[in-house]
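Below: one structure, written as structure tokens.
Moving on to chain A:
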Amino acid sequence: MKALLWKEYRQNRSVLIAGVVAFVLPFVIVICVELYRDLFWSTNNWGPQVWQVWLEKWLVPTMGSGCLSLLTWALLGGYSLTGERYDRSAEFLAYLPISRRTALTHKIIFNVGTCLIIYLLYRLILAGIVAAYYQKFSAEGRLPVQPNELADMIAPPLLYMTATALLMFCVAWLFSSFLNSPAIDTCIGLASPLIVSMGVWFWAWVVDPPFESARQAPAEEWYLYTCLILSPLAFLIGSLCYVRRTEP
Partner candidate 1 sequence: MVSEAPDTVIELKNVAKVFGSTTAVRDLSFCVPKGTAFGLIGPNGAGKTTTLKMMMGILPCTNGRMNILGLDVSSHPQTIKQRLGYVPEQNFIHRWMRVGEAINFCRSFYPTWNEPLCGEMLKRFDLGGGKKVRHLSKGMLAKLSLVLALAHDPEVLILDEPMGGLDPIAREEFLEGVMANLADQHRTVVFSSHLLGDVQRMVQTVGIIDRGELLTLSSMDNLLKETKRIRGVLRDGCQPKQPPAHTIWQRVQGREWLVTVGNFTSDLPLQLKSTNPVQDVEVIDLTLEDIFKDYIKGRRVQR
Partner candidate 2 sequence: MSINTNTSVPIYQQIADHVRGRVAAGIHRPGEMLPSIRALAIELVVNPNTVQRAYDELDWEGLVELRRGVGFVVTEQGVRVARNQLEQAARGSFSQGIVLARSANISEESIRGIFDRAMSDSGVREGGGT
């Protein structure tokens, strides 16, 4: 139903605005610095290191934008189910003939859709930077880092970032199914990777010291697996809690 999706969008509009700002801000800063530099210094005297400077100039804000977007994921999760309970509009919605399942479906479509859009947009920008790098410097006949090498460089942090974002969103979603404050849900969501990583490292270094060698996998990877297992679990439990909850 269009009305429910529209309501979700309007209800979460401030979160979306915050998300756009978080996404765009690092680029804006870089562009501003760039303009500033153009005005006062000559830009073409970076010598043979020009490709590195260029790459850093664009990859750093992209990563920053990715990190800030984590906040958006947590916010989306935190506000998803609690937002209405917090401003008590959930009571108004309860009088309307909307089944829990319908409401949940629309929430999932909206939230997962938004998260997906953020993710795809992010990937698009990364791909764009890689492509631009290739185009800009291959013409000059010097490519110190090959595009596929570049992709290998980017992939691991991207993977961890995605897993962390997923965990944040799902944990915030879980808590928002029964708590009453979106701020607390979001904070729990933001803290969840910290807690998980602390748990994994604690296990690796204190409980089971020969951990790494025995399992032939670094603790970082275990963090990744934990995230990937916990996230769908949290999402599922949160959804179930929401559907089965009787009170608005």
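By definition in this document, a residue touches a chain if its C-beta (ideal position, glycine included) is under 8 Å from a C-beta of that chain, and two chains touch if they have at least 3 such contacts; residues count from 1.
Picked so that all candidates are chains of the complex that A comes from, given by their letters.
Since this is a predicted model, take the numbers as computed values, not measurements.
K.L.:
Touching chain A in this complex, which is it: 1 or 2?
P.N.:
Only one candidate touches chain A in this complex, namely 1.
K.L.:
Residues of chain A touching candidate 1 in their complex?
P.N.:
Of all residues in chain A, those touching candidate 1 are 1-3, 6-7, 10-11, 87-92, 94-99, 246-248.
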